[in-house]
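Removed from the display is one protein chain of the complex; every other protein chain stays in position.
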Amino acid sequence: MMDFFTPNVYSYLAVSALMFALGAVGVMTRRNGIVVFMCIELMLNAVNLALITFSRMHNDPAGSILVFFVMCVAAAEAVVGLSIVLAIFRNKLNIDINQVNIFKW
Amino acid sequence: MVSLESLIVLLPLLGAVIIGLGGLANAAFRKQEGLIGWLASAMVLIPFGIVLTRFFGYQNMPLSFSLFSWMQAGGLDISFSYKLDDLSLPMMLVVTGVGALIHIYSIGYMHKDPGFYKFFAYLNLFIFAMSNLIMADNLVVMFLGWEGVGLCSYLLIGFWYTDMIKAEAAQKAFIVNRIGDFAMLVAMFLIYQMFGTLDFSLINAEAANPVAEAAGNRYFWITLLVFVAATGKSAQIPLFTWLPDAMAGPTPVSALIHAATMVTAGIYLIVRLNPLFLASPEVLMVIVVIAALTSVMAALTAIAQNDIKKVLAYSTVSQLGFMFMALGAGAFTTAIFHVITHAFFKACLFLGSGSVIHAMEHAHAAEDPQDIRTMGNLGKDMKSTSLTFWISTLAIAGIPGLAGFFSKDEILSSLFFNGFENQVYFAVWAVGLFTAILTAFYMTRLAWLTFNGKARYKTGAHIHESAPLMTIPLWILAVLAVLGGYIGLPYLIGHGEFHLFNHWLGDLVVNRDLHHALEEHAVFEYLLLALAFIVSIGTVLFARNLYSKHDLAADDKVKGFFGKFYGVMAGKFFWDELYDTILVRPFAWIGSKLLRPFESDGVDGIVTGAGSAVAGIGEVFRRLQSGLVSNYMVLISGGVLLVLTYLIFG
Partner (left out) sequence: MVEIILFWLFSILGIAGAVGLIFNRNPIYAALSLIINFFSIAGLYLSLRAEFLAVIQILVYAGAIMVLFLFVIMLLNLQTEEKAEKFDAKRGIAFLFGLAFAAEMIYALRSFASEGQTPLAAQFDYGQVEPIGRSLMTSFLFPFEMISVVLLAALIGAIVVARKHTYT
């Protein structure tokens, strides 16, 4: 009984996959630009979780370091992304990404 | 490692690249005529020097060198390999030697021409291609040179391409040559099929094998096709029509390419493959007959021409006919001998005519600076040109002691002694003798009307001798035209003991064996020599007297002599008209009829159809580009899912 509840690598990976899928669904369904953006952050975190799990499993620092870098890039990305959201808001007065489609055919 | 010999090939190419690209890139460089001209000349003079040292240090061992492997496919292994042997050494001496002289001459001739740099780039490129042609160790590299000289010929004939007539002459030369090149290609395919190799030495060794010889005329088609290729490059019936028109190019080009070197490529090729030709006597018969016809036809045409370069052009065709007659008689060394002597005097004649044209143009002495009817008495003001031109004229006329006498006499005697085996050769010999008479006649007419007699150009025009840069090459060539024949003294003197040239070539080039006939009918040898003496001197004196007495009016006497036939001669035997009627116009007509169904509807239809099909498909699929991020995300997810599914379950 206890064995089932004892977490192993698979448990963490499954949680990670679930979160990733949820994030992807969010990107596909939401129309608010900031929320889409947050969903992307969620996907990044899901991947981070998997990375640390592997790092722990192999007792190797590379995974942890990579997570560190991903966080840095995510921070940079958040800054740039939010300023883009601001620029869009300034032009359109909302941030509904379904209305940002000037690259349409 | 670059050996010294490889510089022979590489230097002219380097010169062409430097001058061509430099001139294209930099306007100031284009104006450096001295630099360009002497650089180009050096790129030919240095190879000449190298060839000269190799020639005198020759130890009967061919010098081979290879640059790199070109292509390998199955049993086919073609590399850029060259060979300096008995045959290619003297040819290279002529090409680089005469080539260098003509380069130097051109510095004076092309002075102030806007395309100066282009001219020298092309000339160097030509020398490169010609070296490839001559030194090539296999047929493919030879063919590269063969096409290369054709290209340079095209570029240089159409050098003044703004003149439509000249541009068309260039096209004509290129297209007519293409026919010969096609035959060459097919011949190469056949050779590869039969011998399994394209190396000259291997082919010749195989062909000289008596066992193979006994197998009959297996080589008939190969040799016939090679001959057709040679008629294209070396201007024989039926593909000679381009050569007279090729005179549209600058005169140094006519001298170098269309008289001294390129047009002898066909002869060189046949000599190179001489064992093949010796093994197919039928083709030799075809060659000798066609050569005789070409030769006499061109000589007759030359009598009735008034353009100084046209006369020389038909004279070239006629002399090439002589060389082919020698080939047809199996006298391969004699043909090369005549190639060399002819290169000297014909280059000298062409450069002399260039000097004349140059002078006429500068003095604005006549409407057409090439029409001999508007010249006359130019020798008064152009001593060097006149003297060298006369020397070369006498040489080509076969005056004893000059170069043309030795080689032409050798050709005629080899034809004659072949007659004891096969009577056809007697007839060819008669035609050859007649042509020799005609040659002496029209060359004397040309020289006399140009340099002697009454001055017929505009009064008051000041004719000037050309600069030393142009006359020095003339003198060198004239000296060679005098001395060039002594490398091949007649059989009569010491039974061929003193025929240095035959000894030189002897190992590589095997003539048809005529010793038997020569010994048996030795008396004819004396008769032939005597005949040559009488005919050449007599004809020259006769023509000189005729034209000095009547001046230009003597042409009417010639016209009276030939009667109606003179019209045919003046009309160049109507070859151009014939080709126009049976080939060009039917093609044009078919083309005009087929233009709409094939070109506009067929080909264009397919092309535009392909375009509109793409446009139609794009019209459908561009709907995917909705511009909505979420849509793209859905599509990406779908793709990722597909890949995942494949990886897990696939």
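Each chain gets a letter, A and B, in the order it is written, and its residues are counted from 1.
One rule holds in what follows: a residue touches a chain if its C-beta (ideal position, glycine included) is under 8 Å from a C-beta of that chain, and two chains touch if they have at least 3 such contacts.
None of these values were measured; they are calculated from a predicted model.
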item: Where the missing chain touches chain B, by residue; value: 630-631, 633-634, 637-638, 640-641, 644-645, 647-648
item: Where the missing chain touches chain A, by residue; value: 2, 5-15, 17-26, 28-32, 34-35, 37-39, 41-42, 45, 48-49, 52-53, 55-57, 59-61, 64-65, 67-69, 71-80, 82-87, 89-90, 94-95
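Following the convention adopted for this analysis, only the chains that are shown with their structure count from here on.
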item: Intercentroid distance (Cα basis), chain B paired with chain A, Å; value: 77
item: Interface residues, chain B side, partner chain A - complex; value: 622-623, 625-630, 633-634, 637
item: Chain A residues within the chain B interface of the complex; value: 24, 27-31, 36, 97-98, 100-105
